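Removed from the display is one protein chain of the complex; every other protein chain stays in position.
Which chain is which? They are A and B, in the order written, and residues in each are numbered from 1.
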């Protein structure tokens, strides 16, 4: 890439001479594109957004107004040593206004954020992940592919979230067993699990594959695969495979056989999609051990 | 309205030639007022705020800094087809800094927001509604008149909130009975109901008129009128009419007979105000069936 001027830009933008812009980049008004930024082809950046040095933003990405991409990691705020903390975001991101992404993370393609999202440093995020309005990922986390966080989710440091996990509003993954302490232990949420609104998971626990933590449950013990957990303190009340749609009487879990929106099997069904994967692809999605039903 | 220049503006503003400004409009610095905006007389817009095309803002409104009015509905972000999605806000709005209002909604007069509020598309909001800091209305909702949402309230899509409802911090109205699914069922909160801090309402439930959901309650069943619901899972523990002020021993509910601030009966009392309404006015407030006590 060698194009250095945007195809179109609003008023009062500030573009560093060392910024590298792809073809057909469009900027709104009052944007700040610092030295050391790489914007792919067809990127759109809306007004007032700041892209700091060290950010690479994939082709076709759309960035709303008032965002900060490549925010300084905390310890380096004072010396602005941002170039040591690159932020790589894949192609076709859609970052809504007010999104704050720190330097020092790596994010896959098709990434989406709601408004005023914060994602801190040293976090790895897979492909096709969505993070809702006001959600806060505290850094040092590993998020898989096709994970969907709704609004106002709080992911503590050292959390690990596998592929195809759903996390609903006001869920918190905690990490300190005896606060305050420095002995953090992150939560690990396995593939296809669902954490419903307001669920709170205590430090270091595992949430099993396909488990369902009900709204408002406080999880104080590890949750087995397929378990339904309810209450405060949380207890296993059922198996997800026993839950039926109230009107149709049909089973609704595991959800991968009943829900396709946003998912890679949206054109067919999970089993067809899964059977067409080769082993490296299955490994990519952490799906070697899934038994299609 | 034909006045096209603000009476007063700060530095580095960008005003579209097709923007229509009323008399005595004042802008801060770095504002962006796009083509197709209509700002009423005496409107004040603070620095860095973006008003997109298709927004009509009523006379006497005050808009804080860093707001985005007429934000693109999600599906239209890429083609900026904003003019098809008008946002109408009534007179005398007070929108605090960081407020994000999507195109495609209609909001009455005397509207107030706290900071960093998000209200998405296809939402109808009545007169004299207040939405607190960091609250998030997810779109496709109907909010009545004189509704007061405190900070950090999350209103799921398809929710319906009638007149004179109070919703306190961290309340969530959910909408998906078997997440993830596309089978949304919104909550319906009836007039004069109160949802206290941290209450969570399961999908599709009705909260009866004058009901009180206590702090931290998880509502899993419909709540009858005048019921008090507590706990996880929520259970009816009492009737609001039995609750007394701890110090005076006086009853405090239905609150309309004991609290007047912000309300249209603030100059007299509920019964006097109510008796002076004619039938169309009663219907406007959904008050045909209220029995004044």
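Things to note:
As a working rule, a contact is a pair of C-beta atoms (placed from the backbone, for glycine too) under 8 Å apart; a residue touches a chain by one contact, two chains touch by 3 or more.
None of these values were measured; they are calculated from a predicted model.
Of the listed positions B:6, B:22, B:98 or B:139, the one in contact with the omitted chain in the full complex is B:98. Among B:194, B:229 or B:287, the one in contact with the hidden chain is B:194. The chain not shown here is touched by just one of B:52, B:148 or B:190, and that residue is B:148.
Only one residue from A:9, A:48 or A:209 touches the chain missing from this view: A:48. From the options A:118, A:140, A:159 or A:260, the residue with contact to the chain not on display is A:118. When the omitted chain is restored, the residue from A:170, A:192 or A:270 that touches it is A:170. By the touch criterion stated above, the residues of chain B touching the omitted chain are 10-12, 28-30, 44, 47-48, 62, 64-66, 94, 97-98, 114-116, 133-134, 148, 151-152, 166, 168-170, 194, 196-198, 215-216, 230-232, 243, 245-246, 252-253, 255, 258-259, 261. The omitted chain makes contact with chain A at the following residues, 12, 14, 30, 32, 48, 50, 66, 68, 71, 77-78, 98, 100, 116, 118, 134, 136, 138, 152, 154, 170, 172, 174, 176-183, 200, 202, 218, 232-233.
The rule is simple: only the chains that are shown with their structure count from here on.
With centres defined as mean CA coordinates, chain B is found 29 Å away from chain A.
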